[in-house]
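Left out: one protein chain. Kept in place: all the others.
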Amino acid sequence: MKKFTAVSDVDNLQEIIKKALLIKENPLSEPDKGKGKTIGLVFLNSSLRTRLSSQIAAQNLGLNVLTLNAAQEAWNLEFADGAVMNGDTVEHIKDAIEVLNQYCDIIAVRCFAGMKNKEDDVNESILSQFEQHAKVPVISLESATRHPLQSLADCITITENRTGERKPKVVLTWAPHIKPIAQAVGNSFAEWMQEMEVDFVITNPEGYDLDRNFTKAVPVIHDQDEALKDADFVYVKNWSSFDDYAAMPEVKENWMLTNEKLEVTNDAKVMHCLPVRRNVELSDEVMDGENSIIYRQAKNRIFSAQAVFSEILDELNAK
Amino acid sequence: MKKFTAVSDVDNLQEIIKKALLIKENPLSEPDKGKGKTIGLVFLNSSLRTRLSSQIAAQNLGLNVLTLNAAQEAWNLEFADGAVMNGDTVEHIKDAIEVLNQYCDIIAVRCFAGMKNKEDDVNESILSQFEQHAKVPVISLESATRHPLQSLADCITITENRTGERKPKVVLTWAPHIKPIAQAVGNSFAEWMQEMEVDFVITNPEGYDLDRNFTKAVPVIHDQDEALKDADFVYVKNWSSFDDYAAMPEVKENWMLTNEKLEVTNDAKVMHCLPVRRNVELSDEVMDGENSIIYRQAKNRIFSAQAVFSEILDELNAK
Partner (left out) sequence: MKKFTAVSDVDNLQEIIKKALLIKENPLSEPDKGKGKTIGLVFLNSSLRTRLSSQIAAQNLGLNVLTLNAAQEAWNLEFADGAVMNGDTVEHIKDAIEVLNQYCDIIAVRCFAGMKNKEDDVNESILSQFEQHAKVPVISLESATRHPLQSLADCITITENRTGERKPKVVLTWAPHIKPIAQAVGNSFAEWMQEMEVDFVITNPEGYDLDRNFTKAVPVIHDQDEALKDADFVYVKNWSSFDDYAAMPEVKENWMLTNEKLEVTNDAKVMHCLPVRRNVELSDEVMDGENSIIYRQAKNRIFSAQAVFSEILDELNAK
């Protein structure tokens, strides 16, 4: 694997899921694979699961880890090409990346959508600079439009938790929120589900359809109850409008996932990437109930990251 | 040891002090005891000594360390059970703890008293959630009402520095401050001293008596000079009123510890948990004088933590 910013960077999804599940059985099976190599974890945004699971994964492989909270610990970054830097910004992202090239064997970066300028976000104005200027493999820790380490963990979780013979029905359902949230997790989950052996549908209110570049031919149903019917997995996530970018068109129905709503499902397992706003996105009873596999899903973040780091190291060690 | 949040978690105080002193002689005697295991150090508040000494102790035992400055690096936490999270909070403490369960073999947390609602603090509104939801051993790095790693370090320091045959007289003296400070260090020291072979008294102004649930039958003397007479150890610490919670009733006498005040003691050694406000809590001459064992006390924070981590690992490794 040469980089990891989208599902297209994965050669064989079933293989990497299998690999991750083997790692889960024995996380310390390759303790020296990263020896003498350094991964830089660069956070332009907050993180709990990604921060901790990436550190654990790296340590399990013997990688040195450098964590940088860029905004607080280093310098205020400039992102505009050709900028005359006579304002608040102190260091150009290009230069920061070129320096990381000198210090790291792998660069992992979290750079959320700004939610202000659609074009900037759609074009991955920050991640694209990493992809352009990095001379070492780049790993996304969530970017403006995707969260691939989360999606791989989601695939691992579905693989582990599916039961029976039939192809599972997976529903990605929009959930309420109080602020405009990025589409990254939704986009990414949609992309990865299309590579899995599942029946996949998306349900969201009118006005909240995700970018068709990610969802492609996936059915989008605007009636949540209809969509949930017979579901084996229900993935709960809020996002703001893509068409009317970052807007929050009024939603009259109640979309918060509750046990009552789950009744029409096939005793569906409930997933969420976390953090979750309880009793807004889903009810306490769902979160704390037996159908939730949300914490197991969080645990799989370790093995998702470790499988990816391991494949990147295979590439580096082959050089 | 199954957890460590109070003196009651220690089976045998003399044994763990002895263990800590052996570790002090040879800190690297168990370099692989924590191998392949991870301790999460979660800070909801500032920390210097606790932060660094816990990291050193963990490294000495071969533990992987994850440090999380929760408020700055992760998400704004909700603490109220059943909350409809439609405000400023992004992640419920319950969910953060459940995720830490997935990532850590030991969870250590610093969660100071809020000093706003007495009931919340007395009931340990945050630590209690860790005790309730953590599925791995929990270690307090100071909570609303106790600072047990400090108190164990204090016991180690007194054991090391006592001289002569007689039972040492230990005085915990209140000191002035400019802001309402929690009672945690005072409470905790009082609890631990009752388990030691010492003559222990507390002195503080009227209105500043600590919670009797911690001080129990310990004599509380409102005349500082009287209390200091013949003392072998003087522990200096401010706290705000417990009865009139977080208030700072006027104190007319001068309670700042000075060399002059020490004259009535038995050449007492002076202790403080740090950070200390010089020339407010105690004078420069005391802090920098020969009677101060405050820095040695700070050093013992390493061995206090390491003894506790080691006993917790014994329990984990026995499984």
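For clarity, chains are labelled A and B in written order, and residue numbers in each chain start from 1.
Note that contacts are C-beta pairs under 8 Å (C-beta built on N, C-alpha and C of every residue); 3 or more make two chains touch, one makes a residue touch a chain.
Only a predicted model underlies this, so the values are computations on that prediction, with no experimental measurement involved.
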*asked:* Can you tell me which of A:Glu78, A:Glu281 or A:Glu311 touches the chain that was removed from the display?
replied: A:Glu78
*Could I get the residues of subunit B that touch the absent chain, sorted low to high?*
27-28, 43, 46-49, 51-53, 55-56, 59, 69, 72, 178, 274-280, 284, 287, 294-296, 298-299, 302
*Residue numbers in subunit A that touch the chain omitted from display*: 36, 38, 40, 64, 66, 68, 70, 72-75, 78, 82-87, 89-92, 95-96, 98-103
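The rule we apply is simple: only the chains that are shown with their structure count from here on.
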*Between subunit A and subunit B, what's the gap in Å when you average each chain's C-alpha atoms?*
39
